[in-house]
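One protein chain is absent from this view; the other protein chains keep their places.
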Amino acid sequence: MLSETFAFGDSPIHRLDPRLRVVLAGLFSILTAILNRFPAAFFAVFLALVLIGASRLPVRQVLSRLAVVNGLVLFIWLVLPWTFEGTPAVEIGPLVGSWEGIRLCALITLKSNAIILALIALVATMPVATLGYALHHLRLPDKLVYLLLMTYRYIFVIETEYQQLARAARIRCFKPGTNLHTYKTYAYMVGMLFVRASARAQRVHQAMVCRGFSGKFYCLHEFAFKSSDWAWSSAMGISLIVLGGLEWAPIV
Amino acid sequence: MGADRLVIDLENISFAYPDGRDVLSGLSFKLDKGARAGLIGPNGSGKTTLLHMIMGLIPPSEGAIRLFGREMRSEKDFHESRKNIGLVFQNPDDQLFSPTVLEDVAFGPLNLGAGPEEARDIALKTLKDLHLTGFEDRISYRLSGGEKKLVALATVLAMDPAVLVMDEPTTGLDEKTNDRIVSILNTLDKTLLIVSHEYNFLARTTNDFYGMRDGRIFYAGESATLHTHYHAHAAGEVPHKHI
Amino acid sequence: MGADRLVIDLENISFAYPDGRDVLSGLSFKLDKGARAGLIGPNGSGKTTLLHMIMGLIPPSEGAIRLFGREMRSEKDFHESRKNIGLVFQNPDDQLFSPTVLEDVAFGPLNLGAGPEEARDIALKTLKDLHLTGFEDRISYRLSGGEKKLVALATVLAMDPAVLVMDEPTTGLDEKTNDRIVSILNTLDKTLLIVSHEYNFLARTTNDFYGMRDGRIFYAGESATLHTHYHAHAAGEVPHKHI
Partner (left out) sequence: MHISEGVLSAPVLAGGAAFAVAGIAVGLKKLDNDRIPQAGILAAAFFVASLVHVPIGPSSAHLILNGIVGLLLGWAAFPVIAVALVLQAILFQFGGITSLGVNTIIMAGPAVLGYYLFTPFIARSHTTAMAGAFACGFTAVLVSALIAAAALMLTGEAFLEVSVALVAAHIVVMIIEGIITMFCVAFLKKVQPSMLQIG
């Protein structure tokens, strides 16, 4: 089942102005993504952990989200060190792992985790609707914001529809396997989701028209920048400058 | 009973969906200001199609639609008439497309030109009138079926239409929610047109009944001509109403 | 009335959806072979949840489910029991996902191991029994509401289950389709469990009534204890039945 696990909580981060959180997450991600030095990467992980701490999210669920990223990171670990030319570090049979390869993998690991942790702390802590309004205030095109909100509104409806179809198959003794019958069944279910989505979209559009919709979108939500937002902006601003400093300051 | 009292006046309407069979054929129907009418008919007889046609969502292949005494010719005409005729859809999930209840209810007023503040106030007041105070920040998709129906009604009432058209407002609802909708409808001072399969519900909310058959509407009786008869009923402890 | 005559035996079942409120709490329920039982309860009282639990689609948080005298512990157990218990969903759109009626009805037999030819024959025969001959190449999605309900019933009957469980088989259907479903059910020689809000329908198809309240099921009476009383009814030309 879909759910917004982290969105509804009460913490200093949950109370921050959503616009600020989106901007901070963006800046932090971009800065971290282009880092190359270890001290900076470690500091990025540290900052992300501070944010997670401040957001008071359940540790176990945060860790389970990290598993996904680290699955991909693991894939890189399995290939890259052994194929990267450089100073040999370990040998397993015919395979030679290089220091340079290991260094690159370690850097990727730190950066990936730091960015995802910050994303969880800053953005996953708001309902998608709120993100939509924040993006609207940050001047994203109306159409894109509306597309996001519409998609968000209906993923739950359609997910329930999918669950029901999957149940309908199960009660008729459907057992998935590696065979054409299985793929055909899934393809039909997916096709049915699309057909019903399209029919629903037509009805939704009619409902919008009935309520006077004429192509213009409005936003009811206003945000207020509070003093705590200023405090967090300054603290994060300084931290990001330190992060940049660790990366770009000349080595002494 | 001059023409100025007619809010809905359909003349000789015919319609078929692209893929064939006639749904409406030579249908005529008049609804007076202040009338409260019920419409009954078998599945697929074209009730929903008819309501959508009144709202200007489907153009008739033949015949004339007059609303509030004016003939409807273009989308622009209907854009005006929709301010005065509100339709509650058969399925509330189609009607509640905004993430939160407040936005959904404010959507109509915003389109009618209200400012954000004003739309918000109208929405809050409408919710209050339907005893839905406290629902404004609820996420639409998480409401129960009955709550969704009530909020869908609120989205339409927020536009304060003179005519309220409802497509099966009570299917699948239990007696309590049913009763609540009945009592809300009975305090409204609007022209009503209600499609339903439930005689009981129609008997409690409307004054006149129409039936639908072979693509046409026929008058089926006044409330005064209602008759009563025995019917079988589950007893036991299950709570139920005797009317 | 030995334990071997019990087809469904639920003991002390409790369940809550992840987001909170208890839906079932300490529910017990027994259904004998050959019984025809109706279940009535307000919206959201957990009727659908209960039926899905019997099918093994939702695991109880507490309590035991015994079907045909065997305790159900794993998905594998349920995979077996589903051959003998068929569920017709509340919403036929959730049940039909194949492009054509024939493919939909043949889906169950195919999963039970029938070859394509055999599955086709079973499907055609089932459609014939429900007087749906000629429907095999129709597109399921485009059927009318009532036709969909009948095809959904066919998809389940094609698997020839000993027990038939139906979730609101008649909501939103007109009287004619209603009557048709009643007469089909009354010719079936199966154990029945039917959820419905319609007393009338239950009175015509079942022998015993159960109610649902506060997460439990209670016995509400036999058909013999049914009582009758007056009720308001639309007259006029609209066809309707007096029972």
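We call the chains A, B and C, going by the order they appear; numbering starts again at 1 in every chain.
The criterion applied here is as follows: contacts are C-beta pairs under 8 Å (C-beta built on N, C-alpha and C of every residue); 3 or more make two chains touch, one makes a residue touch a chain.
None of the values given here were measured: they were computed from a predicted structure.
Judged over the whole assembly, touch between the missing chain and the shown ones holds for A, C.
From the options A:96, A:120 or A:236, the residue with contact to the unseen chain in the full assembly is A:120.
Of the listed positions A:59, A:72, A:90 or A:138, the one in contact with the omitted chain in the full complex is A:72. In the full complex, the hidden chain is touched by subunit C at residues 99-100, 139, 141-142. The missing chain lies against subunit A, touching residues 2, 4, 25-26, 29-30, 32-34, 65-66, 68-69, 72-73, 75-76, 79-80, 83-84, 100-101, 104, 107-116, 119-120, 123-124, 128, 131, 141, 143-144, 146-155, 157-159, 161-162, 176-178, 180, 182-184, 186-202, 204-205, 208, 215-217.
As a convention for this text, only the chains that are shown with their structure count from here on.
For subunit A, the set of residues touching two or more other chains is empty.
Residues of subunit B in contact with at least two other chains: none. On the side of subunit A, the complex with subunit B involves touching residues 127-129, 132, 149-150, 152-154, 156-157, 200, 203-204, 206-214, 216, 218-220.
Considering their complex, residues 52, 55, 57, 79, 82-83, 86-87, 89, 91, 93-95, 97-100, 102-103, 106-108, 110-112, 116, 119-120, 139-142, 155-156, 159 of subunit B touch subunit A.
Put simply, subunit A touches subunit C in their complex at residues 1, 3, 161, 164-165, 167-175, 181, 185, 188-189, 191-192, 195-196.
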